[in-house]
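The complex appears here minus one protein chain, its other protein chains still in place.
Our next item is chain A:
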Amino acid sequence: MAVAFDEMNGLGEDLRPAYQELSRWLKETPPDALEYRRQEAELLFRRIGITFAVYGDSEAQERLIPFDVIPRIMSATEWTLLEKGLKQRVLALNMFLKDIYHGRDILRANVIPEDLIFQNPVFRPEMNGQDVPHDIYVHIAGIDIIRTDPDNFIVLEDNARTPSGVSYMLENREIMMRLFPDLFSRHRVAPVERYPDELLSALRSVAPHNASAEPTVALMTPGVYNSAYYEHSFLADKLGIELVEGRDLIVKNDEVFMRTTEGLKRVDVIYRRVDDDFLDPLTFRPDSALGVPGLMSAYAAGNITLANAVGTGIADDKAIYSYMPDIVKFYLSEEPILKNVQTWRCREPQDLSYVLDNLADLVVKEVHGSGGYGMLIGPAATKATIEAFRDKLKREPEGFIAQPTLALSTCPTCTDKGLAPRHVDLRPFVLTGSSHTTIVPGGLTRVALKEGSLVVNSSQGGGTKDTWILSE
């Protein structure tokens, strides 16, 4: 594979302007001082309890996501372009969802094959004809961005269901400011701390029309054993709203209430971090103990707003992903600002045969997978793994897509052998309320800590970095 584009050094030794000050600082700072700060950071994370759980790993029920102290920096110009692209993308996602659950113009125009929607398990027929306040479905989006050169931002994945990671954006910044005040004073880094306020006002702006002037918002979590529980409690705290579980809620006359020490209290907006399947055992999985019986009928009656809306999975599905450029063009009549990764749809025979012929060079993903589970990275896989995947592909081609192995950009990272380039991606968080769309300048930079590795998922040993957007 060719040498990847480096966020700091470009394609060779041409130091990029946004990193000039950091580079100077790194030269002045002795390596053991860095190592010392790294240990301090880890201690802080553990004490604050910023942990996540890895499913199926009982030894490490609570783990820390490794934190790298070298920030990933972006110039104001880069950010302006990215921000514009993200707003365009999320606007299109929302218009697409409205259309899919109402008029379906896009299907009649034959932009997307019908069966990709109707045969899709994440399509929710319950949402057909259901209106949501201000036509917003995706209030919180986490769009995964990668780069392979200085000029383009490429979307790797749209996360329109319950994207997580924003607590790391906020906590990483807190810890960096505590550990490196000097480095901060030498830069002009745009602050991220208003994210909770922006989120709360977005959530309140989409309250049902019959809610009181001061709508009650609650954050719904599956509970302490969920891998992102820390984030749920962190956000509820920052927003000053109750952190509820299904058992705290009850539906009466199609209204949702929480059980409090003073009796029942009506809830107007639920920022839910629970998947569709587990929201309401009466509508979805009857075996789920996490949900609230009757929640969906309160939703249908328009007495509660769920953020994100039910059924948004149809917009971030990997099979739909490959159509995103067409979706943007269809609704906005604009060229997409953010690029897509070239994607082969294995459901199409031509694409499938190409994929089968080139498995060793491709990344193959499950259409419904997430978190880096169940994917094949051709160049890193053994022959046996590739052959096993080939069988899976032949058996169920519609379950997979394939993409080229991209040389994700790299960023200098602390390793056992000193600073070395490691591959990174970026997940900015896009908030949509009734009146506007906001993106707090920054996001979660994930870094693949293993040399050469392209997998940045925290469940697969990835780490995080603070993301600095410089002001003009």
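In the analysis below, a contact is a pair of C-beta atoms (placed from the backbone, for glycine too) under 8 Å apart; a residue touches a chain by one contact, two chains touch by 3 or more; residues count from 1.
Simple rule for what comes next: contacts and distances are computed from a predicted model.
One subunit of the complex is not drawn; among "Binding-protein-dependent transport system inner membrane protein", "Glutamyl-tRNA(Gln) amidotransferase subunit A", "NADH-quinone oxidoreductase subunit M" or "Putative alpha-E superfamily protein", its UniProt record names it "Putative alpha-E superfamily protein". Only one of A:20, A:80 or A:260 touches the chain withheld from this view, namely A:260. Screening A:67, A:229, A:299 or A:468 against the full complex identifies A:229 as the residue touching the chain left out. Within the complete assembly, A:46 is the residue of A:24, A:46, A:178 or A:252 that touches the hidden chain.
When the whole complex is considered, the residue among A:7, A:68, A:171 or A:245 that touches the unshown chain is A:245. Touch with the hidden chain on the side of chain A covers residues 46-47, 49, 223-224, 229, 233-234, 236-237, 242-245, 247-248, 258-262.
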